[in-house]
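Following this message is one structure expressed as structure tokens.
Here we show just some of the chains, and they stay where they sit in the whole.
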Amino acid sequence: MEGIRLSMSILLGIQVLLIILGACFLQYGKDADAKVLIDKDTESVKNKYPMFQDVHVMIFIGFGFLMTFLKRYGFSSLGFSFLLTSVVVQWAIFCRGIFHLEENGKIHLNMLSLVNADIAAASVLISMGAVLGRTTPIQLVIMGLVETLLFSVNEHILIEYFKIADMGGSLIVHVFGAYFGLAVSLVLKPPKGSGPESSSYTSDLFAMIGTLFLWVFWPSFNGALAEGDNQLRAVLNTYLALASCCVTAYSVSTILSEHKKFDMVHIQNASLAGGVAVGAAADLMLHPYGALLVGAIAGVISVAGYRYLQPILLEKIKLHDTCGVHNLHGLPGLFAGFVAALVSYQASESEYGMFLYSIFPARAPLRHSQEFQSLLSKIDVDPGTNRTAFNQACFQIVAIPCTLAFSIIGGVITGTIINLTAPATGSVPEDSFFEDALHWEIPDSNNYESAEKRVAEKQDSTIVKIHEPSETKVAEEKC
Amino acid sequence: MEGIRLSMSILLGIQVLLIILGACFLQYGKDADAKVLIDKDTESVKNKYPMFQDVHVMIFIGFGFLMTFLKRYGFSSLGFSFLLTSVVVQWAIFCRGIFHLEENGKIHLNMLSLVNADIAAASVLISMGAVLGRTTPIQLVIMGLVETLLFSVNEHILIEYFKIADMGGSLIVHVFGAYFGLAVSLVLKPPKGSGPESSSYTSDLFAMIGTLFLWVFWPSFNGALAEGDNQLRAVLNTYLALASCCVTAYSVSTILSEHKKFDMVHIQNASLAGGVAVGAAADLMLHPYGALLVGAIAGVISVAGYRYLQPILLEKIKLHDTCGVHNLHGLPGLFAGFVAALVSYQASESEYGMFLYSIFPARAPLRHSQEFQSLLSKIDVDPGTNRTAFNQACFQIVAIPCTLAFSIIGGVITGTIINLTAPATGSVPEDSFFEDALHWEIPDSNNYESAEKRVAEKQDSTIVKIHEPSETKVAEEKC
């Protein structure tokens, strides 16, 4: 493996740099400062910790295990996602922090910093899914560093300038991550044959650990940044959308199947599409039936994407998408963008009361208007730009091409950087795509003694044929 | 596979129906309504969310993985439980909701709705354990729909009319689910031989994921619906009962074993019986030693059930119980019912203070009595029926045959429905019991190219015998 020591030394250098950056810019937030007396009611660890931990499980365990479906790439799926995320969460604190510097030029750390860092990492892990099996770890890290930066810029534009609603990050996280990864994938060398790019019975069971933890904790992902009734709505809507999405994904998977059977790829992935599709409107007054409907449609879209669109994209434009992130995050994310636009268009004070102006801050009246003064007497909000429901819906729509542009252009540039640096840092040779053995010490591979012993036993057993299978059986059970 | 497309179309229809029902009846609760200013102290997401998520993990991950112990039925165990639960939680919201309609005829959704929906699903998953491997997914869904309805009726009777204490749902969930499933199992065609109805080394390890998550989060299951000190008591009692149950289950498993070894079936299941057995009295003043004692006895009962009772039931009345739910949920649940009756009989104002009347609402004085007025000045409770401790214990006992009747009769009817609809929706042929291949695309089965390649390699290696085992070994490791 060429360049692995060099690339790992670069990684060590990156970590040293992150520590230096930390020394220059990071500071405990007020909640975490020993000197400051904390306010029990706004204590961030009490309010945010349980949902943070759910998200944390999703990022490190959910995404990691979801990618273990490849039969010879489990070590890399788990190991590289673990490494990549550890780098990205540190870097994300800085990328987001520069937009929210304190007066003394420092970044203040609190529970929200960690939640946001984890959410940024989700985007990078989605991109990783698109190129899974075809990159070295340092190439993933390069991708992660560039992506996190662009992610933060896009997020900042969507939230601070467009002031869109996207509580669950359907656009900010899922669409961005999916199309960024797909663009990188397009620039990278595609695999020729399918090679070991398939699952085994056991690897599919490991992948279900990922699916189920993502599914179970998704309400926390969509609700982690919300407060009060918005948070409860996000939880309820996500729960309902996921349940109905799971049902339609199963149905459509079989109905569309040639052999009239369930396909594990659909179950592992499409059953999650409801969480993506409901994300952008998760805290809006989508109503329970709306959540059920959005989830049900997402299940159909996602399965259809896996069944029909993915093979076409592979054949026509050589777009290889290992985990099918386009069908799980891309298409349902776009759908979510339109749903949020529709729901925003229907949002009125009669339905949201005064809280309309905290959910859609741009719809609040102008600072010096009389309406704003009378609003302030009822609720504590920032002044807005008096945006209409129609304009809000337009901004929700405009956010989609903006995110697509950022992610696709960013992904193409990143893929090009990866290709250009490959001679120095090394790349994965085509015949080692989807193979753990390239980067990992595989158990027993050096254990010649034991192998030879088994050879001897095997030869003996060949003579007394009746014993052979039971010997094989034991070996199988041990695995 | 006959009828699979039809049955999956029916499933799609069920989901459409659930969405329509949602449009007619579901509404955000006050906590989730944007217009309503929420009260920070009673905010349901703060108070209920962490325990809800624990229960959610138990339902979707715990039960799912617990059933993966069958060596060729892992996809179905995880996949069908996932699908079934997704249908049932939606349906459960309506089944419970009709008993708690708001004035405008709507069902209000909040955190408790989700907790209760998950708990109802637990009952269905227990029943699924009894018939595991012998049904199609649509048959499970039919079972789930009928069962959830009857579950809600039985729960309503026990709580609202009998006013029994059953915080952890030992009767409401475990006994009901177990005997319902056993009754369905009795009506269905029993398997002839054992076929692939056994575990492998790997499948047993996957099943331990289920066992351990159920074990760890069981205190949340028993405490999720409680409040204040009742909740803490439920947590403490369940923790203690599970710990002592685990110890006795291990001991007795070996002592009763022919080969003086531990049996994975006991470890995976009997170690959980303490959670069932302590459930009905979980929030009562069972005292720490009482919890330890109940757990210890439950471990013994459960292992003995697996060791002695289950083979007898199979032989004498052809009662097949794939997961042994009778030993994990049935017998310990019945035991729990008697424990709760005993503890209720001993409950007095000297031990519970005024809170006796919130824990046992029927023991509160009559509405217009003087005692009730003087009670109201100390604590906010509803009027009761002045029930004595002895009467309360009687109601606790009567709840047992009531639950048995509902579950067994309901299960027999459901099994008959399943048999009658089998010609239309299809059923599992006897030689495909406990086989994933009937319903799932099994990895590599179409991958002839790769298989043929291996054949060629194998033939080569047969000549140079020394290499064969290492090739086999690598393949084994990959799996």
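Order as written gives the chain letters A and B; numbering starts at 1 within each chain.
As a convention for this text, contacts are C-beta pairs under 8 Å (C-beta built on N, C-alpha and C of every residue); 3 or more make two chains touch, one makes a residue touch a chain.
Source: prediction; values computed, not measured.
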#### Entry: Complete-assembly copy number [criterion: all chains share one sequence; 2 shown]
3
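In the analysis below, only the chains that are shown with their structure count from here on.
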## Note on the structure
Here the gap between chain A and chain B, centre to centre from mean Cα coordinates and rounded to Å, is 31
### Query
Which residues of chain B touch chain A in the complex?
1, 4-5, 8-9, 11-12, 14-16, 18-20, 22-23, 26-28, 31-36, 38, 40, 43-46, 49-50, 53, 56-57, 60-61, 64, 68, 74-75, 78-79, 82-83, 86-87, 89-90, 109-111, 113-114, 137, 200-202, 206, 209, 439-444, 447, 450, 465-466, 468-470, 472-474, 476-479
### Task
State the interface residues of chain A toward chain B in the complex, per the touch definition above.
41, 47, 50-51, 54, 71-72, 198-205, 208-209, 212-213, 215-217, 220, 223, 228-233, 235-236, 239-240, 242-244, 246-248, 250-252, 254-255, 257, 259-264, 267, 271, 285, 287-289, 292-293, 296, 351-353, 355-356, 359, 442-445, 451, 454-455, 458-459, 472, 475-479
